[in-house]
Structure formats: structure tokens, C-alpha cells
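The structure is given below, and queries will be raised subsequently.
Yeah, one chain of the complex is gone here, protein chain that is, but the others are all in their spots.
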Amino acid sequence: MKVANRLADLGLTLPAAPTPVAAYVPAVRTGNLVYTAGQIPMSEGALIATGPVPSAVGIEAAQTAARQCGLNALAVLANILDGDLDRVTRIVRLGVFVASDPGFTDQPKVANGASELMLQIFGEAGRHARAAVGSIGLPLGATVEVEVVAEVR
Amino acid sequence: MKVANRLADLGLTLPAAPTPVAAYVPAVRTGNLVYTAGQIPMSEGALIATGPVPSAVGIEAAQTAARQCGLNALAVLANILDGDLDRVTRIVRLGVFVASDPGFTDQPKVANGASELMLQIFGEAGRHARAAVGSIGLPLGATVEVEVVAEVR
Partner (left out) sequence: MKVANRLADLGLTLPAAPTPVAAYVPAVRTGNLVYTAGQIPMSEGALIATGPVPSAVGIEAAQTAARQCGLNALAVLANILDGDLDRVTRIVRLGVFVASDPGFTDQPKVANGASELMLQIFGEAGRHARAAVGSIGLPLGATVEVEVVAEVR
């Protein structure tokens, strides 16, 4: 399995798919598209980054948080694809929201944490469209939230 | 009609589909998907909640506003489906924006007002992916804005 090999090469293990923090589900498939819920940087039951960039969290830590959101999205995708991420034919879109102080405008740098993960894991199929946007505040105080639209088979 | 029965059981009447506040349309169908415009908590021509949570609007009132956004989205969906909400086969995604004071992080609780409505009305088919995000300010001062992607037949 190609994706499994890439994950291993990168020293990454998929986390357990996070449980939604409210009345919704982790992902929905319609036709060949899967929409994931917005993922926050949960790792082993706790957020790895909370509060706005840069006053509470620096850019590098925020990138790491965005990468964690991406990993959680992969876990959610794997779950809905019976564990087989090779059935992802394209990452279509990432929506990335970054908790931001007034005047912070480096949302793209933060969002790259998730985007580069997709390129590393899926190669050409990981090249996606993206909107990166600053937010005054995110669920549970998360520093980043990432949602994914993926094309699957 | 199942959905009609559920609405009646909940004592709910669909509002008239709100008129867009600007140069766009309430909903667009492409293939089996309908994208609604962002819905604000209009009821009988006026917003039922304006300003950020929690300084201007408490969480419970914001949940009620989110539910009203959801009702308006259902009205818009009904309109594009010739009045027949039984043609909704799945609520795919809710995008929920919550006008938030700095430090407010309970966007998921607010968004549940819309999410729980979808579960009540559509049952299993109402289980959706969701992104809940804080916003510094929403159209006309609305406390909440909800957009919906639905799969239809």
C-alpha cells in the first residue's frame, strides 16, 4: 500500500480518528467526494496548540498544529475508506482557519503545515486548492482548524 | 411525507425562504448536490440575534439563532426541490460561522442549534460533516451564519 509506505517513511502513525466534539459526524461521502468535519489539533485527547498566532502560539508551533489537523483528517478519511487511503484519488480542497491576533497575516505559512503533509503523503494526488483565513477564535480554543474535501474511489 | 410529519411533530413551520441580501441566489443545484447560500437568523423579516457571543448574545440565544439559520436553509432547500424535502438524501456539510468576542471558544455549542435540527428532521440522513468557526463580524450584524451542502434526488 503506497500511502502506508509513505506514512512509514515519514515516521508517521495515523492517530485514532478524533470523535466530533458535538452533534455531527467525522466525515460524509457523497458520490466520489468525502467531506471531513473541521479537524482541530487533537493528539491523544488534548489540543497541542491553543490560542491565537502569534501571541499565544508561534508560527512554527502553529504549522505543527496544522500538520496535526491534517493527520487527523487522514485518520478520518481512512476510517470512511475501510482503512485504505490508497482509495484517495485526489485531495481537492483544504479549508484552513487560523486563530489570529489583529494584524497577523501569515495564515498561508501556518496552513502549509497541513498542505505539505498532503503532498508528502499523496504526491501529485495531494495537490489541492486551498483557502487560508484568519479567525477571531476556534472551537475549544484551537489554534488551527482544517477541513478537507477529497475525491475517492 | 416523512419530513413534513417530523416538522409537524416538532411544532415547526418552514418559514418563507429568505431573500438574499445581495447579488446572489438562495441555492444552486449541481448534479445531486445543492449548495445553499449562507443563512442568517432572519425570522419574519428581522434578525432574531445580532452581535457577538457572549457579550451581546448568550449561548442559548445563539443556539436558537443557529437553529433559525437551519430552518431558513431548509426553506431554501424545499424551494429548490419543489417543496419536497423528502428528496434530501443526505445533509453533507454545514459551515457555521459564529460572531465571537475575543476569547470565545464555544462555537461548537452554538452550531449544535443547527446540527440538532438536521438530526431531528432527517434522522440518519441528517448526520453531516461540519466546520464551526468564530468570525469577527457577520452580514447585517447577524450572530450566526449557516451554509449547507445537501445531497438530493
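Order of writing sets the chain letters: A and B. Residues in each chain are counted from 1.
The criterion applied here is as follows: a residue touches a chain if its C-beta (ideal position, glycine included) is under 8 Å from a C-beta of that chain, and two chains touch if they have at least 3 such contacts.
Values in this document were obtained by computation on a predicted structure and should not be read as measured data.
As for the chain not pictured, it touches subunit B at residues 20-28, 30-31, 35-38, 95, 97, 99, 135-142, 145, 147.
In the full complex, subunit A touches the hidden chain at residues 31-33, 90-94, 100-109, 111-112, 115-116, 119, 127-136, 149, 151.
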